[in-house]
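Missing here: one protein chain of the complex. Every other protein chain is in place.
Each chain carries a letter (A, B and C) given by its place in the written order, and its residues are counted from 1.
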Amino acid sequence: MKIAMLGSGFIARFYADSLIGHRRLDTLHAVYSRDIAKAKIFANDYKLPVYSDDMHEVVNHPEVDVVVISLPNDLHLAAVAACAKAGKHVLCTKPLGRTAAEAKQMLDMVEQAGVMGGYLEDLCYTPKFNKSLASVKAGALGRILWAKSREAHPGPHSNWFWDKEQSGGGCIVDLGCHCIEIARSYIGKDIKPVEVMCWAATQVHPIDAEDNAIGMVKYANGAIGQFEVSWCFRGGMDLRDEVMGTEGTIWINNFLRTGFDMFSTGKGGGYVAEKAESSQGWLFPVGDEVNELGYNHMFTDMFEAIEQNRPPAETFYDGYVVNAIIDAAYASAKSGIWEPVKIEDWRGSTQTKIATDFASFDEQYYLIKEEILPHGERKLILKDKTTGEVVVRDI
Amino acid sequence: MKIAMLGSGFIARFYADSLIGHRRLDTLHAVYSRDIAKAKIFANDYKLPVYSDDMHEVVNHPEVDVVVISLPNDLHLAAVAACAKAGKHVLCTKPLGRTAAEAKQMLDMVEQAGVMGGYLEDLCYTPKFNKSLASVKAGALGRILWAKSREAHPGPHSNWFWDKEQSGGGCIVDLGCHCIEIARSYIGKDIKPVEVMCWAATQVHPIDAEDNAIGMVKYANGAIGQFEVSWCFRGGMDLRDEVMGTEGTIWINNFLRTGFDMFSTGKGGGYVAEKAESSQGWLFPVGDEVNELGYNHMFTDMFEAIEQNRPPAETFYDGYVVNAIIDAAYASAKSGIWEPVKIEDWRGSTQTKIATDFASFDEQYYLIKEEILPHGERKLILKDKTTGEVVVRDI
Amino acid sequence: MKIAMLGSGFIARFYADSLIGHRRLDTLHAVYSRDIAKAKIFANDYKLPVYSDDMHEVVNHPEVDVVVISLPNDLHLAAVAACAKAGKHVLCTKPLGRTAAEAKQMLDMVEQAGVMGGYLEDLCYTPKFNKSLASVKAGALGRILWAKSREAHPGPHSNWFWDKEQSGGGCIVDLGCHCIEIARSYIGKDIKPVEVMCWAATQVHPIDAEDNAIGMVKYANGAIGQFEVSWCFRGGMDLRDEVMGTEGTIWINNFLRTGFDMFSTGKGGGYVAEKAESSQGWLFPVGDEVNELGYNHMFTDMFEAIEQNRPPAETFYDGYVVNAIIDAAYASAKSGIWEPVKIEDWRGSTQTKIATDFASFDEQYYLIKEEILPHGERKLILKDKTTGEVVVRDI
Partner (left out) sequence: MKIAMLGSGFIARFYADSLIGHRRLDTLHAVYSRDIAKAKIFANDYKLPVYSDDMHEVVNHPEVDVVVISLPNDLHLAAVAACAKAGKHVLCTKPLGRTAAEAKQMLDMVEQAGVMGGYLEDLCYTPKFNKSLASVKAGALGRILWAKSREAHPGPHSNWFWDKEQSGGGCIVDLGCHCIEIARSYIGKDIKPVEVMCWAATQVHPIDAEDNAIGMVKYANGAIGQFEVSWCFRGGMDLRDEVMGTEGTIWINNFLRTGFDMFSTGKGGGYVAEKAESSQGWLFPVGDEVNELGYNHMFTDMFEAIEQNRPPAETFYDGYVVNAIIDAAYASAKSGIWEPVKIEDWRGSTQTKIATDFASFDEQYYLIKEEILPHGERKLILKDKTTGEVVVRDI
């Protein structure tokens, strides 16, 4: 398939590296940038026959099958509109919209046009995520109680992120979109997100948006998805997930502690490792960043989905749900109360019962805990189903 | 100094091991338990001349200088009252009270009696905590923005914890007291905790209290102290702290990943490591648990404080502040809004200004970020102080 | 390019997964197995048009451009001979030969036939290795003093490994080939390996070959390459490298501790993670095994090398050097002395001087060390160039 790239900045290059990595079948054919000089450099670096500062020319180019959107957040809507009009499949970077309202328009456009809307949520395609999600789905962790995702670094590279009008917000919209979708995936995409409580503050940078935030998303089954996002973190890129189930635990570290430690006095030479804040002291590079961050598996799923005429794992609908949760998070950060998640078009389960499967010990008692004491004795802590009394029984 | 122990359960033995560890000057002399048989066993194990099921007899024993309270939460108040009346120094396990009201009574009692009230918050004495707090105080992390402490395990050993009447609550009162005081210490004990937002739920166990909770404590300077506590965690004891400052980061792992990994097929023999959930597979023992969990440094500080007639690092006043934060957490978990922390007798700073020290670049601009791009170019992201416009300047 | 696979066992499937992974340009076209039933299953699983139990039929198939050898060690020579005769490029799994004599024959065959002989040493293509080797070459670690590679697990899957006649030896020939080439790469492929000291023993299994071994390879510049290999390790697959240079250190962990920890009680469900020894307790899966173990980057290099008519990073010559070092290791394990590495056709540097670049402090003294004492004082430890006397000078 031939692919057009809209945008030529940091993320466009990341996407391009992945698209052409490992001798892929699919080829990058055209690039659009608002700045023709940048489009030319990009086309030159990746050997693309077509470049332009006219988005419609690129989108409508007859050899282009699929369009990848790597533009600032405020330009997603217009780009998706152009693709839908041109009848081209469209893969849009995260977050889908600045608001749920924008995301809903994009969702409607691709669905009406009958093209595929792929949501480029790379962190839901990392090798560690793929394998752990399979374990969770197979029941290895039992019922999921809590899923936390944390993304924190010293702030984004491109200036438009720092302008709330273009970006739609601060670290919640930039990083929270990842964390929300990761937690939602572990808890189950079929389970409705109900309400959100969020703290957000501008603690360090002279900006209008938040640079530090923590939020909790409550799901219809009682599970909690937590996000911790920050542009104030020092030490590199902190990218960790934790999942807690009734029968198990998952801890994932995608950066900084992945089994690759390097120390350098800095006297030996210039280059040490890309992306490190420094070239001295202890450094923690990631082996193959493009693969570790999920880009390879993401694009493979997207192109196979198009060929097989099936939805990819991450669709515009998922992007819309994430935006709806972000809207609720911003509302809560302002109001200080739990705010409802407003989804116009909920497609999952409508069950609202909180899961409770208390372990019954016998007719009379619930089992609270079986305890093995230091010297090997065992005891049972039980609760009378009627009186509520807590009793101990040695065994 | 001669010491009396009130209580003979799990924590009493932990305290006793620490008190007699490493050839200490101080000796354990007497033990009280509600169950005389247990008192006798304890006295026998630790070679104590005095044991009794009459608390007043033990507290008033003429050779006892200091009383250590290791009783269930609902018995702290009466025990402190007995010590105050007897004019004995008293060291009370955590939490101080089931509520702030109880804690305040205990605080008043020891202050009126002129005896020392030491709050046995061991996790604020661990070797890692001591060293990292010194670094924070020396400014190595700059201004503290966020301090998170997490304690999670599969639930407590003793049955009284599971009875809300005796314990005063679930994992918030049991584990949150640690996490709250750890975060408060990093942020600064002089800074007033203002309000709390908390989620709590009974997700797994058939009990009246919560078995999983997450809370945020907002401080007068804008910093956030976060606690994550659970009795539903699988895999051992998860005990981790994280601190984020404008100039640095701290990550502490007190258990499960401390540089001590063991694998056993289980075929070799019985004993592998204490406290593990299993004796097969990968296990993560802690070397010297009593020292790693802070007990040695805690009792050393307490006894030296008595000798030197100075307050220890953790006093009944600290215990009272922690209880006031817990009260607010429970109120918030119920109301769903941020609830104020009510401290009758605030002894710290009354400053309420949120810290903002935005980096000024020049007369016209704030500095948002200095960026080093992959190929070595540098750029500045600036914000116009008047218009708010975000601009980029290459350097 | 169309590819034929010789062999259909464990490693053949690993190679196949990599060859068809991520929508590659290159296609697997034919498979040979000594057992026609296995060939058929393999062809079916990977949708190959051609399968056979006649190796020559597969090698000479007109649509086949490249042959991949995934056969037991004793069959490499005949397979390479067939490819060379057919004028097909050949990629051979590790080790190249059972002995250097075999490897030399294979090297000569492909060179005389003018086809490419690619040595499938995947662990010299892992993402972590690629990045760290780039750092070492850029000088970030200074002069390399020591490079250690460790590979240990509970023993291979296929039965032929355990038969010394087919395999050529035990864990040295199976795992040591990896470790030797990893260390050699860090030290520099241009530097001649001079002699080897090796301990080997059959400690656990009832076999003729060794199941545990440690060896040291001395290079012409004085650097040491160390290998630790075992089929007796419990706990999974231990795959770690360490590099020590005058200006830095590298620690790589390719398995077991890569930032992916999972705990399961085993009660939740069957599947937890592939390759774990158990499905209970703490488990340490690897995200994307094929990528983490270097297969993707390896085949990309191999096919690009063919297209660009250049040697790949790992050639049959490298395989031959590794076999020569292994021969010396076996000789040393038997003789108990340092044994010379015999390379008939050394193509690297012939420099034999041991590197010594002692830091001169001034005319009279060498600098041994500059010391910063606990309270901040600095001192110099110097050695008189003439008398050899060690002196201290405060600064």
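One rule holds in what follows: a contact is a pair of C-beta atoms (placed from the backbone, for glycine too) under 8 Å apart; a residue touches a chain by one contact, two chains touch by 3 or more.
What you are looking at is a predicted structure, and each value in this text was computed from that prediction instead of being measured.
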item: Candidates B:52, B:73, B:99 or B:132 - the one touching the absent chain; value: B:132
item: Omitted-chain contact residue, chosen from B:105, B:158 or B:258; value: B:258
item: Sites on subunit A contacted by the missing partner chain, in the whole complex; value: 234-236, 263-265, 277-278, 280-284
item: Residue ranges of subunit B at the interface with the undisplayed chain; value: 21-26, 126-128, 130-132, 134-135, 138-142, 245-254, 257-273, 279, 285-288, 291-292, 296-297, 300, 303-304
item: Touch list for subunit C against the chain that is not drawn; value: 145-146, 152, 154-155, 157, 159-160, 162-163, 197, 199, 201, 203-208, 212, 214, 216, 218, 222, 224, 226, 230, 232-235, 238, 244-249, 274, 336-338, 358-359, 366-369, 371, 373-374, 381, 383, 385, 388, 390-392
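Definition applied: only the chains that are shown with their structure count from here on.
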item: Fraction-based call for subunit B against subunit A, same above half, different below; value: same
item: Where subunit B and subunit C are represented by their mean Cα positions, the distance between them in whole Å; value: 49
item: Separation of mean Cα positions, subunit B and subunit A [Å, integer]; value: 33
item: Where subunit C touches two or more other chains, by residue; value: 263-265
